[in-house]
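With one protein chain removed, the remaining protein chains of the complex are shown where they sit.
Labels run A and B following the written order; every chain starts at residue 1.
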Amino acid sequence: MVFEYAPAPESTKIVNLKSNYDLFIGGKFVKSKSGSNYKTINPATEEVLAEIIEASQKDVDEAVKSARKAFKSWSKLSGSERGKYLYRIARIIQERSRELAVLESMNNGKPIRESRDIDIPLVAAHFFHYAGWADKLDYAGLGKNPQALGVAGQIIPWNFPLLMLSWKIAPALAAGNTVVLKPAETTPLTALLFAEICQQAELPDGVVNIITGAGQTGQYLVNHSDIDKLAFTGSTEVGRLIAQSVSGTNKKVTLELGGKAANIVFDDAAMDQAVEGVVNGIFFNQGHVCCAGSRLLLQESISDDFLNLLYERMKTLRLGDPLDKNTDVGAINSASQLAKIKELSESGKSEGAQMWSAPCEIPNKGFWFAPTVFTNVSLSHRIAREEIFGPVLSVLTFRTPDEAIEKANNTPFGLSAGIWTEKGSRILEVAHKLRAGVIWANTFNKFDPTSPFGGYKESGYGREGGRHGLEAYLKAGK
Amino acid sequence: MNVLKNDPLVLPPLLSDAANSESALKKFLNGLAGVDKVGVEERVAKLGTRSIKTTAKAEGIDLAIRMIDLTTLEGMDTKGKIKTLCAKARRPDPQDPNVPSVAAVCVYSDLVSIAKENLSGTTIKVAAVATGFPAGRVSLAAKLQDTSDAVSQGADEIDMVIDRGAFHEGRFLDIYDQIQSIKQVCKSAHLKVILETGELKTYDNVKKASWIAMLAGADFIKTSTGKVQPAATLPVTLVMLQAIRDFEMATHRRIGMKPAGGIKTTKDAMKYLVVLKETLGDKWMNPDMFRFGASSLLNDLLMQRQKMKNGAYSGPDYVTVD
Partner (left out) sequence: MSNLDVKRTAKLFIGGAFPRSESGRTYEIFDKNKKFVANVALASRKDARDCVVAARSAFTKWSEATAYNRAQVMYRVSEIMQGRREQFIEELSYWTKSKKEAEKEVDEAINRMVWFAGWSDKLAMVTGSNNPVAGSFFNFSVPEPTGVVATIAPEKSPLLGLVETIASAIVSGNSVIVIASETQPLAAVSLAEVLATSDVPAGVVNILTGSYKEIAPWLASHQDVNALDLTGVDKKSIAQELENQAAINLKRVLRPNTKLDGLTRIKTFLETKTVWHPRGF
C-alpha cells in the first residue's frame, strides 16, 4: 500500500472520568434513594468506563418533584433571561466541545470525526437557536402569550446521545418548561457531563434533572402522574407502549420513532454525489440512525453501474478505533444491538438476498459490523421492512417514478427519504408524493436546528427543530 | 520510470462514436451524469479532515516531492533562472541527498533546450507549456508551431491549453480536433491538456472538458495555467479524478492528473494525495500518473521534511530560493 495512514488517535486525556456517577436532581449530584448500579462501557473496547445508577421510582419522584418546584419560577422568569441561560449553555458546549466529542465517542462508539464535526457542533447550534426563541414565544404559532406545558419527561436514545439531549432540552427550556431527562442505558456519560455544564452555567436548580437507568426507569417517568409532557426518541415498539401508557391522560406527547427510509436514485442522478449520499445515508454513525437511508431504490437501468461505484467507494471506508481521526465507521453500540443486526442479516441471507460486505478488518475486542449491502432484495424480505439500525443496506430496483414512489411508501414507517435526480420538476413531484417527514433531495442525513424533523405514520408524531419544535412545548395562552 | 505510455488510443465502440460529429459530441457530453456542487465540496471537506501523521506524512512528503512539476512561467525567465531551477529539481535540498528529485521542470517552450541541457543525465522530464499559453488565443497554426518547436528542442511533455472561448460557444468538436492535432505534433512527448477550470466556472463544465480531452488523446488532464484564479482546487480535482476513473472503466486506459497553481503548503499537498488515494487508489500514487504543478510548494515540503527529521521547525533561510 502506498501512503498508508498512520494511526491518529485523539487523546482521551481531556476527559475526566469519574468511577461513579450520581443522579442530577435539583441542581446537585445526589445518591440514589434505592436504585442499583450498572456499568457503562466503551463498545469499541468493552472496557468499563464508570458505574451508573439505575434510578428507582423514588429517584424519579424526587426528580419530578424538583422539576415541578423549579417550574414555578422558571416559567415566570422573563424569556430574555431564560434565553441568556441557554446562550450560556451553548457557549460552554462550544468551549468544551473537544471533551464532549471524545467522551461521546468513548461511550457510544461513533467515530470522533462525526462526534467532533457533526454531533457536538449541532448540539451547540440547537441551544443557540432555541435561546433566541425564549423571548419570542408569541411568534411560535400559537398566538399571543403562549404558555409552557409544565414538567417535561424526556427519554432519549443511544445513537446521538448529546444531540438528542439538545433536541429535547433546548426547546423545552426556551418555552419555560422544566425537564427530567433520561439518557439511554448504554450512553449516559455526556448527559452527566451536560449536568456539570448546567452547573457551570448557573442554571437554576431543578430546571434540568438527569436520571440514569434502563427501560424500567423510563417507565417510571412515562407513568409519573405529575408529568405534563413526554418526549421520546427511540424505537417504534417502545413508542407504541408510551402512546398506550398516556392514553386517557392529559400528557402531551411527541414521539420520534423508527424508520426504513428509501433512498431513490434515478438514472439522471449526479452519480458520484449519489453514491456518496447513499454511503452517508446508511453508514453514517454505523447506520444507528432512525432516518438512515436503509433501502436503496435504484432505477434498474443504472443499477449495475451504480452498485459497482458503490462497492468501490465502500472499499475505502475505514472501520476501527472510534477515536482515530481517520475512522469512518466505528463500533456498534452494544452487544445486543450487534446481535440484532446479525440476526436480521442472517434472515436476509436465508430469505435469498445476496450479501456483500466491505473488506474491513474487524478488531478483536468490542462490537463491530462491516458495512454491508444486500442485493436481490424484494419488499417482502424482513431486511426490506424491519429497521436494522446498523450498517446494512438493502437494494431494490424500480422502473418508473410511480413504482419508486409506491415502493418507497410501502412501509408502516414514514420518517425520511432521499431523492437523487438532476431534474428539478421530478424532485418536487417525488418529494410531494413521498409520505415521509424529511425529504433529502440530492443530499442525505442533514440536520439543522432550524429544520423541523419528525415522521409520518409509525415513525411518530410531533416535530423537533425550528418553530415547529418549539410549538411542541407550548399551549395557547388564555 | 517511463510508464507514461498509453497504447495508441483505441476507444471502445460506445465511445468511438462520441466525437464523430459536433452533434454527437454534444450529445455525449450532455449525457454525462451531472455534478452536484454541494456534494462534491462536502466530500472533499470530509477528506480534508484526514489526519496525516508520522510515517504517512513522511511518505507523503517524499511522494509529493517526486510528483512536482517544478515550474517557472514568467516573462522575465532567463537562462540563468532555468539553470538554477534545474539544479533545484535535481537536488531539492542541498543538505540532504536523500531528498528525491522532482518529476519534471515546466518552462516556456523557448527555454526547453536550456532545461534539457541542465537536466542531462537525470530522469527528470522537461515539460513545456505550449499552444499560446496561457490564453491560447492564437491560430491553430501558431499552436502547432509552438508545440513542434518545444518537441524539437526535446520536450518530454507538452502542457497545452484548450480553447475556452470555443468551450463557452459550445464548439466542443473544435477543442477535440485541436487536441488531436497537437497530440500528433507531440509525437512521443506526453500531452497534458490544461482545462483552465477557473474559466470553465462550473463542475459540470470541468467534467465535460475532461472528457473532451481524454477522448481526444490526452495523457494527462491538468486543472490550470496558474495564471487564472481560482487555479487548482480540491473539488475540481476530485471531479477530474472521477472523470479519469470513469474513463478507465470504459476504456481501460489510465489518464494522469495534474492540479496546478495555488498548491503551496504541505498540508494542501497531503489533502490532494488523500483525495487521489481514496478516489483512484494506489495505481495513481506515483509521478507517472499524478503531478503537482507548483513552485513554492517544494520549499514547504522541504521545511516539513526537515522538521520531521530534526524535530524542530525549519525556516525559509534553510531552503533555497531557486
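As a convention for this text, a contact is a pair of C-beta atoms (placed from the backbone, for glycine too) under 8 Å apart; a residue touches a chain by one contact, two chains touch by 3 or more.
The structure displayed is predicted, hence computed values, not measured ones.
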item	value
From A:Tyr21, A:Tyr85 or A:Phe453, residue that would touch the chain that is not displayed	A:Phe453
Chain not shown: contacting residue from A:Ser56, A:Thr178, A:Thr217 or A:Asn442	A:Asn442
Hidden partner chain, touching residue among B:Gly39, B:Pro259 or B:Pro287	B:Gly39
Residues of chain B (touch criterion as defined above) contacting the omitted chain	36-39, 41, 201-203
Sites on chain A contacted by the missing partner chain, in the whole complex	125, 141-143, 236, 239-241, 243-244, 247-248, 250, 255, 257, 412, 427, 431, 435-443, 446, 448, 450-454, 456-461, 463, 466-468, 476
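Keep in mind that, in the parts below, only the chains that are shown with their structure count from here on.
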item	value
Euclidean distance of C-alpha centroids - chain A vs chain B, Å	44
Residues of chain B that touch chain A when the two form their complex	33-36, 38-40, 42-43, 46, 49-57, 59-60, 63, 242, 249, 273, 277-278, 282, 285-286
Of all residues in chain A, those that touch chain B in their complex	1-8, 113, 117, 268-273, 276-277, 308, 316, 325-326, 422, 442-443
